[in-house]
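Left out: one protein chain. Kept in place: all the others.
Labels for the chains are A, B, C and D, by order of writing; each one numbers its residues from 1.
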Amino acid sequence: MIRPLLSGDLPRSRVLALLLVVILICLAFAPFLFPGVRTVDTAARICIFIVLVASYDLLLGYGGIVSFAHTMFFGMGAYGVALTSTHMGRGFDALAIGSISGAALAAVLALLIGLFSLRVRAIFFAMITLAVASAVAVLVSQLSGLTGGEDGLTFKTPRELGPAFKFGKETFDGTLFGIKLNGKLLTYYLIFGGSALLFLALLRVVNSPFGRVLQAIRENDFRAEAIGYRVVYYRVTATCLSAAIAALSGSLYAIWLRYVGPDTTLSMTIMIDILLMVVIGGMGTIYGAVIGATLFVLAQNYLQNLMGVLSGMTEGLPLLPELLSPDRWLLWLGVLFILSVYFFPSGVVGRLRGQR
Amino acid sequence: MTTAPEHSPTMARSSVADRLAPYAPLMLVPVLAIAGLIAVQNPASWLTLTVSGLAMGMMIFLMASGLTLVFGLMDVINFGHGAFVSVGAFIGISVLLTLGHLTNAPSLGLNLLAILAAVLAAMAATAVMGWAFERVIVKPVYGNHLSQILVTMGGLIIAEQLIIVLWGPEEIYFTRPEALKGALTFGDAAIEKYRLVTVGVGLAVFTAMRFVLRRTKIGLIVRAGVQNGEMVAALGYRLRLVFIGVFIAGSALAGLGGVMWGLYQEVITAHMGNQAMILIFIVVIIGGLGSVEGCFIGALLVGLLQNYVAFVEPKLALVSNIALMVAILMWRPMGMIPVVKAK
Amino acid sequence: MTAPLLTTDDLTVRFGGHVAVDAVTCAFHAGELTAIVGPNGAGKTTYFNLISGQIPASAGRVMLNGQDISAASVSARTKAGIGRAFQMTNLFPDLTVLENVRLVVQAKARRGFNLWSVVTGHTDLMDQAEEILARVRLLDERNQIVSELSHGNQRKLEVALLIALDPLIYMFDEPTAGMSVDEAPVVLDLIADLKAQTDRTVLLVEHKMDVIRTLADRIIVLHNGALAADGAPAEVMASDIVQEAYMGRGLEGVLDHV
Amino acid sequence: MSDLPHTETIGDPILRIEGIYTNIAQYHILQGVDLNVPRGGVTMLLGRNGVGKTTTLRSVIGHWRAHRGRILFDGDDITRIPTANIARSGLGFVPEDMGIFADLTVEENMVLAAVSGPIDPARLDWIFQAFPPLKTFWTSEAGNLSGGQKQMLSIARAMIEERKLYLIDEPTKGLAPAIISTMARALKDLKDQGASILMVEQNFAVAKALGDTANVMDDGRVIWSGEMAELAGDPTLQEQLMGLSMEAK
Partner (left out) sequence: DIKIAHVYGKTGPFEAYAKQSHDGLMLGLEYATGGTMEVNGEKVVVIEKDTQLKPENGKALLEEAYGDDEVDLAIGPVSSGVALAMLPVAEEYEKLLIVEPAVADSITGSNWNRYIFRTSRNSSQDAVASAIALAGDNVHIATLAQDYAFGRDGIAAFREALAAQGHEIVHEEFAPTDTTDFTAAGERIFNAMKDLEGEKKLFIIWAGGGNPWAKINAMDPGRFGIEFAGVGNILAALKGFKDFAGMEGGTYYYYELPDNPVNDWLVKTHFERFDSPPDFFTAGGMAAGIAAVEAIRKAGSTDTEALITAMEGMEWETPKGTMQFRAEDHQALQPMYHFKLRVEDDVEWAIPELVRELSIDDLPIPVRN
């Protein structure tokens, strides 16, 4: 039963399997295991970023294509939902239309960029995507009338997804294991379910003949062409696919935040974060996305608290508290990046699967 | 001693176009300048824009020159480059601020002396930092672009944070040495004094780099080493040493660029270097990876175009660099003067 | 005589001023093995590149079964039936030996664009791949990573990929270079078998005289990019051009034994 | 046939490999290779595909490291010193994959090969005579050379400066007969200059013609060594050592 679900691509490492199961359980029952707005918010973000990173890994890890436009597609999905929700008014139809049109647009744009630049060298594509992405970012900040510019858009999702909406009153008087059954809970499971589906879909794609061809192209596109695979078509398809999925994850993000803005969805920093998550988790394995995203998001959200504790303990010592003060959390994030390469040169998954 | 059979591959004369091709990029600068004159019309403004554009180009070149070596030749994607620029700026400016008596004196000589001191200090510091960076951060990830991005990002963040720890989070504002304030004016045209300095420095660095790379085997060793390090070693070269050396040089250049940039901005922040990175990458790419000449021309083009566009149609200034890059890559996907075949 | 399977008309390519292949007009018939000889740099590999489309021709046409394929992409030509093995071993280094072959079989079966089925489900492809590995005696190495193979074995895999592709036009570029005396025959026998298939034609670039003597039905000589001789092995080998430009007449030395 | 003059092997061998074991990743590739290269001689290293010939050469130059045993070059132990130093102590290396710097021009490749200073024009002419195409394509990208031309370049790079010992891995693969003989000449010239050569060769005729002494390997060991002539003269020995007799094909 599990095998087909995972498209026959098993973790191939006991530790990895264990990690994945733990993460799965934590995410699946987050609202009950760690009640609290912040924790659930973190869990939701992890779900979304897993998909986003996985979709990028399809491009980078499997296709060997470096793109800097992934946040752009992410943003298209997010803004899609935001715009429909603001203009069509709150409602599931708005969400659906927003997501779908966002994904469609992303795919089309990816198609154009791909056909235009994927024939040429890899770095050319990378640069073009960089160009388009920053152009779009500029556009978004310019069209502030439509997009809210730098300030972004705040919008309302259907009432059923808001904290105000309570349910299950009669059956178990509105609470389950002491957790209020409200719209926020529903939203979380919408996010979780959506992410899970998208993730499994990606897992299937990379284990399909298509996925293997992508790998081959990454290894040696010249020879791939010579044995009869039209490299451009495969690359373009991969690009569109990952763009569409990125857009969908963007939609989920927007639904969760009920807010979109350039810094949240389009910024170069997020692009870099995605890269880092891919590398930390391990390229060329969709499971890497799970590990990478989880670690990274957790670090971003809780490293500071951890350091707060540490600096508290090192009170009095010279310099240390200064360096450990929560305001210096970035410093240690940097250190983590470097250590992660030292200890996991081929990503956590690569390491666990016993490659160099 | 016997010789091989005669060997005479058929040679046709190559077309004129083929033989002119190498010089095309050089022509772009004057061409752009003339196009600028046509667009700007008012000659005084044109002169101002052109000179300052060239100077801006020089500053960009100074910051990018280090990256052509590290990214272009050594094929190391160094997101940390910006950190060297920032550190250079902070060290340099701090030195400058301590040399108040030299900088406040309205004597060009003394001011330049002060700047020289600042530059040397900055370059020394960034050189050392570069050495450490190479040993600790870059060494394990040669040949692996993504890990490079990861670790150099880490390095960048750490460096920026340390700057904040040492100098505090505030932006540091200051004013340039006395003799370098203001501008020389010809009629309505004004040419800032400081920009003239940057032109001088830029040209000096450019010629120096060209000389070293042409006269020594270093450039060759590095390029060969990137393709096949084993073979380079088997020929008898200590590749490690060369790489460290080049990386240090690149870092020191970034430091130099940092000081010049800081002096231009008259305000320095820990993030200033990183904010310039996209521009720097663009210049290195359109120049053609690893080509000092290309990087130089590319920088000048960027500097000029920015000014012309911003003058003629400010809205377009937002995307002028990007557009330039796309245009050039469409013309020459390898960049203007490719030295290394980017993978 | 039957219509040729493959013809090249005035096929030419210039690199800058250098004419690497110079108006080569030649026809190749089914069931025939043509050896292509010539000094290093004569243009043999480039000629192959022009036929299989890796390099666009500066002039001339390539016709397959009477259709002009000069404009077609590499992959299109491959699908049309032009297959080649490379002189510089050119494989998927980080994949296993089996996966390398499987990819070719999959391409042949046109299943590449199948996004939704799990690869391991396509057992028939696996079986074909293994069968081919058995033929080139690489079955034991099937799970090794290609970059870990010895040079000779990589050469064998190179050949295996072409066999797996099973094209109309087989183009071998020095298939036995670097193969030891006990391995070479395996490959040579495979090539000999191909001759038997009457609807295929084989182009073979080789520098080893003995190989050519035993296999070739016909020899064409390229010299400085141009077609210098074409005919039955015996007479071509005897011709002056071959003796001087290729064997290097007047050089006493090791050749007579090669 | 070996009418080529045999230089007597004088004194102690220039290269002495004493029971080296080399692992690559988890595989045990070399399992006790013993091998001597006499001074001023051409020593052949023969054997089936995948028996460890290349690995042996790579262990000498230091690309792989032997974890047991010693390698003595001209008297000193080079088992653990850095590749660059090994090379500078007088080794020329022609790798199996030719190790061409594809992005560099032929000229740049040669310039790099001349480690100890500018190229000696006389020696360059001598090389051009053996490998004329190098002259023709002096300024073009090495990556664009033909297979054989690459091979020539690779050999030429090793020969551009005098070395005590040349390690050459399958130099004749892809070379046209005419070039093979000029190369053979060039190698003999080297020999006459007093250099020694350790050469892996699959082309038995070439081996026979050039080799003074021969070593045959089989899975990770040298299983036979002696005079080349002896091996060449004895089909049954070839049969048992290398699976197939030359004369058969």
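Keep this in mind: a contact is a pair of C-beta atoms (placed from the backbone, for glycine too) under 8 Å apart; a residue touches a chain by one contact, two chains touch by 3 or more.
Because the structure is a prediction, the values reported are computed rather than measured.
The chain that is not displayed touches the following shown chains in the complete assembly: A, B. Checked against the full complex, the one of B:A33, B:L108, B:I218 or B:A310 touching the unshown chain is B:A310.
Within the full complex, the residue among B:A33, B:A190, B:I218 or B:I244 touching the omitted chain is B:A190.
Among the residues B:M129, B:V197 or B:L318, only B:L318 touches the chain that is left out of the figure. Looking at B:M56, B:A114, B:V197 or B:M260, the residue that reaches the missing chain in the full complex is B:M56. Those residues of chain B that touch the chain absent from the view are 42, 45, 48-49, 52-53, 56, 164, 168-175, 181-183, 185, 188, 190, 192, 194, 265-267, 269, 271-272, 275-276, 303, 306-311, 314-315, 317-318.
As for the chain not pictured, it touches chain A at residues 36-38, 41-42, 45, 141-142, 144, 148-152, 154, 162-164, 257-259, 261, 263-264, 300, 304, 326-327, 329-330.
In this section, only the chains that are shown with their structure count from here on.
Using mean Cα coordinates as chain centres, the one most removed from chain B is C.
Centre-to-centre spacing of chain B and chain D amounts to 44 Å, using the average Cα coordinate of each chain. Centre to centre, using the average C-alpha position, chain C and chain D are separated by 28 Å. Separating the centre of chain A from that of chain D, both taken as means of CA atoms, is a distance of 53 Å.
For chain B, the set of residues that touch two or more other chains comprises 2, 4-7, 9.
Residues of chain C in contact with at least two other chains: 18, 39, 41, 245-246, 248, 251, 253. Pairwise, the chains that touch each other are A-B, A-C, B-C, B-D, C-D. Residues 14, 16-20, 22, 39, 41, 224-226, 244-246, 248-251, 253 of chain C are the ones that touch chain B when the two sit in their complex. Within the complex formed with chain A, the residues of chain B that make contact are 79, 136-137, 140-141, 144-147, 149-151, 153-158, 160-162, 165, 278, 282, 285, 318-319, 322-323, 325-326, 329, 333-334, 342-343.
Chain A meets chain B in the complex at residues 60, 66, 120-124, 127-128, 130-131, 134-135, 138, 142, 268, 272, 275-276, 278-280, 283, 322-323, 328, 330-331, 333-338, 340-342, 345.
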